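The other protein chains are all here in position, but one chain of the complex has been omitted.
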């Protein structure tokens, strides 16, 4: 393999730039050429492809977002779209790809390999940490710290006014972001899709806290919670506790931005290098991940069909710590 | 005057603790006694009053929220409530008060002085910067920096995905928070209550940007904007621009928390000392403020009946800078 | 066991408060009493011991430092000192201890158990990550992020002026802090005690960079580096490269403070609970740690006699990424 391409796809995540940097520098180090592809599969189809050098990725390791930009591509989901993308890659002589993204990106990459034989090695770039095959995804640690920093600020005002705050964090269908926010944010209650937390149990917990003369409380709600987001949960609880002074905060898109943490830069760097090495070693349609700090390549389809379970101890910990 | 009380009231603001510290230390320095009153006027009515020493305010200068807690009091708005508060102060021998808060707090303090003769000197503690008689209120600079930090993170993702973000910031009926967020956050458009910005003008501005190949945009909306908050504005614009990839973020209560900036600590410290000096100098029913860096005492009623105007150059600057 | 004590000892580390909170809450949850001991072994000897409740640890999870204060105790290193400490614990009816600290603390605890039979379970609280028996110590992740944040700022100015910065980070005899700072900070060179990096090799690397038209460079130096700290290394390099525009920064004690990261709060919380459970399960003279995310109790003497090795891939990564 003499020439590879790199792109970011799906929702952006802090650390994507650190990963791009590692891919480019590892390629240069190994003596192969590397091309950047802008706007994910859309840019691949349209030929938004350009040569990258070591200096193309100077001074980006600390930046949020992605210098290659990202997009979700409807066209690549069609056979015609993929055909066009293949022709573009052929024009540029690109023989292998590194995809930094989540399950949508990997689904496309697998199809693309099966049809056109272009191998892709993927790096897990998503704040949601919901991919099987790696203990942590790139961007997750930063998103948790961003959310936690917001919760620290909210607690200042919750505490000053003796209020109950219902705080919604991201995480799609999982509680991976919600759990450390609850434990680290001193929350009394956490609601995540993986476990059932009924509205009556929340009401009970708040009442118990007040009896112990807790004056302010924080409830963390994962966006994928089945009882609804923070607005709905707060409204239901308010109905049963009309005297409660409640406020709702949806932390939102700030969780996707910002300078990556040390953890995410290290993870992104290590996996970016592993993607290039994986391609050179003949891997096809796999994601590079770290399990117990060891490098593992997992077939793309397993990364989103198998479910990574959240440690059940963690929900127990929230209960113990809010005693 | 031998003994004074200090309390925080209304919405909490970063820097209130720095101000409490300055009040306590200045009192100790001047050789008078100082009592803390918890939960604003409510605590005054209930006698939640305790002696403070220099060491009571150690290591709080950097903390958000207020160690004295805050509350809005309905009871103090009644003659009976104020009567009870007066009796409590008499029991404790408190001859003057320092109130850290906003217009609600000052309205109460003026009534209280007129009826019972207890003088109050106020420090402007509110993130909204909407008090006449001071160029800046305590907490405003911190709130702006917190909002701006969030906007920096949002721009990472706006830029990566080529989206339009409608971001709502606090500020009650004024655009004081929105304006520096727009200028410092690289926003294309700002909507504030003080000036008229129509939905068609926003649509026009976004279209113009796209024609100049701007791919992402940020619109900052003050919560008091007459066209509605970020949700409403985004919905109206989306209707006219169905292809726009829009997202809404309401930054919310995080703007009230967090460690105060250097500016707010300095302002809070200076005004806290000025409150004690003002009481000792015989001031009654006035707010201490800084105008052009000079200390000024303004009668309470002027602080909320007179309107502090936003510099019209600032909205012009947003236009120039988003060229 | 009905009553336990908790203390912090040795150098303070961010997350110690989160750990104290977890110890106290876990004890309350398990129905046993918990006493705080101030100033480490010194306070134990002097009887600075007080009962803690769940509310004693409210709102501390996010705070740097330690509410129990820390100290190094010469007196506890004597038999007489330990005798006094034992008598104090007997007076208070304390039957077991949780020690949050590093190897000095654990050495003392082991001696104390051998002589007086008071069991201690330890939590690894040190920014240096140099304890065997846990993948990460409490405070390490925060210290790395603090150092990295400083390096990000330094790179702004290095880049603007085309300078070489020699930056010294903490870590005692190990490169655990230096390595992620180098990888995540975009450094060209890293010097750690575990590997040999000669001055001529640095001079060579800087020259090579200039030939590739790199205009600014960052060299990260662990404080335990055998060639000396940043001042010495910079002076030696300057001699050979008189035209180099070099600056030295020693990041220093800021690395010990600040709000702990999510990672450290989670780790501290989990290990704090594990210490209480370990004591109740009959463990004596062991440290609770996480290895591959699994809870492990390691005898105190192994924690500081066995050496935890740094992953050799990491130094290789610095080389690849600075290509």
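The letters A, B and C name the chains in turn, as written, and every chain counts its residues from 1.
Quick note on the criterion: a residue touches a chain if its C-beta (ideal position, glycine included) is under 8 Å from a C-beta of that chain, and two chains touch if they have at least 3 such contacts.
In this text the structure is predicted, and so the values were computed from the model without any measurement.
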Omitted chain's touching partners, listed by label: B, C
Selected residue (touches chain absent from view) among B:47, B:186, B:229 or B:299: B:186
Residue touching the undisplayed chain, where the options are B:163, B:265 or B:284: B:265
Given C:157, C:201, C:293 or C:313, the one touching the chain that is not displayed: C:157
Residue in contact with the excluded chain [from B:88, B:145 or B:197]: B:145
Residues of chain B (touch criterion as defined above) contacting the omitted chain: 18, 21-22, 25-26, 28-29, 54-55, 58-59, 61-62, 135, 141, 144-145, 148, 152, 155, 159, 180-181, 183-186, 212-213, 259-263, 265-266, 269-270, 273, 292-293, 311, 313, 317, 320-323
Chain C residues touching the omitted chain (full complex): 8, 12, 14, 16, 63-66, 69-71, 146, 150, 152-157, 159-162, 165, 247, 249-254, 256-258
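In this text, only the chains that are shown with their structure count from here on.
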Chain contact graph, described as a line, ring, star, complete graph or other shape: line
Rotation angle superposing chain A onto its copy chain C by C-alpha atoms, nearest 5 degrees: 180
Inter-centroid spacing, chain B versus chain A (mean Cα positions, whole Å): 35
Distance from chain C to chain A - Cα centre to Cα centre, in angstrom: 28
Centre-of-Cα separation between chain C and chain B, whole angstrom: 39
Residues of chain B whose C-beta touches two or more other chains: none
